[in-house]
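Let's look at chain A:
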Amino acid sequence: MSNNGLLKSSLAKKYMMALTGLFLCTFLIGHLAGNLQLFITGTEGQEAFNKYAEFMTTFPLVKLLSYLTYACVLFHIVDGILLTVRNRKSRPVGYVKEKGSANSSWASRNMGVLGTIIAVFLVSHMQTFWYKMHFGDMPMHDGLKDLHTVVLAFFSPENPLALIAVAGYVLAQMALSFHLVHGFQSGFQSLGVRHPKYTPAIEKTGYLFGVGVPLLFAIIPVFLYVTQL
Partner candidate 1 sequence: MDLTLNIWRQKGPDDKGHIEKYPVSGVSPDMSFLEMMDMLNDRIIREGGDPVAFDHDCREGICGMCSMFINGQAHGPNRGVTTCQLHMRSFKDGDDITIEPWRAAAFPVVKDLTVNRSAFDRIIQSGGYVSVNTSGETLDANAIPVPKPQADEAFSAATCIGCGACVASCKNASAMLFVSAKVSQFALLPQGQPERALRVKRMVEQMDEEGFGNCTNTGACSVECPKGIDLTNIARMNRDFLKSSVDS
Partner candidate 2 sequence: MNIEMIDSKIPEGPLKDKWTSHKSKINLVNPANKRLIDVIMVGTGLAGSSAAASLAEMGYNVKAFCFQDSPRRAHSIAAQGGINAAKNYQNDGDSVYRLFYDTIKGGDYRSREANVHRLAEVSTSIIDQCVAQGVPFAREYGGLLDNRSFGGVQVSRTFYAKGQTGQQLLLGAYSALSRQISKGKVEMCTRHEMMDVVMVDGKCRGIIARNLVTGELERHAAHAVVLASGGYGNVFFLSTNAMGSNVSASWKAHKKGAFMANPSFTQIHPTCIPVSGEHQSKLTLMSESLRNDGRIWVPAKKDDAEGIRNGSIKASEIAEDDRDYYLERRYPAFGNLVPRDVASRAAKERCDAGFGVNETGEAVFLDYASAFERYGKTEASIRGLKSPSAAEIIVLGKQVVKAKYGNLFDMYKQIAADDPYETPMKIYPAVHYTMGGLWVDYNLMTSVPGLYATGEANFSDHGANRLGASALMQGLADGYFVLPYTIGDYLSNDIRTGEISPDSPEFELAEKEVKERIDALMNNNGTRTVDDFHRRLGRIMWNKCGMSRNAEDLKSAIEEIRVLRQEFWADVRVPGAIDEFNPELDKAMRVSDFLELGELMCIDALDREESCGGHFREEHQTPEGEALRHDEEFAFVSAWEFTGDPKESRLHREDLAFENIEVKQRSYK
């Protein structure tokens, strides 16, 4: 049994969910740090942001990390689907009346739905920027791919779809927020990290992280749209 059991068991799937999820949290920090440079106006901001984009796509260690991130995203999704399928099978006949609100948070009961929203967002988001950056036609500025201009143009009021895009981004970040508020502390619980003294701190951190990070992410498109009005 031993290691084989570790891979097959339901708990192993939870460990993987937790580990990949928590790793993706660190990715979010890195991503956010870069995005915050979009608040810098003028060419100063343009250069900083483009340099950052260049660094993220070429520096070997970051590249390695990015592959890890892709793997984690995929694993997190596939594992999530497997878990959901199993969970559905565990209750083939549902209740006529079920009052989940009495005993658990909405987010905790809807992680699959939230995850799906985030996944859909991810596809469109990557198509818009990541795909263009890697494989598309990019304008150049100072010898660097000018992602800054692409981003600004996407959220510019001159783009007829910008308003929908902004709304979509804000909505997706709300989903991410709910996903993180439950997921962050849930990851620690799955890995067995729970202590009467430290768990409240983990939960608080998870809450701040889950609200703060998506909030900052969400402000950016709004900011870009409004400042270009």
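Here is how the candidates were picked: all candidates are chains of the complex that A comes from, given by their letters.
To be clear about the criterion, a contact is a pair of C-beta atoms (placed from the backbone, for glycine too) under 8 Å apart; a residue touches a chain by one contact, two chains touch by 3 or more; residues count from 1.
On a predicted model such as this, the values are computed, not experimentally measured, just so you know.
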{"item": "Chain touching chain A (counting every copy) in this complex, out of 1 or 2", "value": "1"}
{"item": "Residues of chain A defined as touching candidate 1 within the complex", "value": "1-3, 5-6, 8-15, 83, 86-87, 89-100, 102-105, 108-109, 111, 182, 185-186, 189-194, 196"}
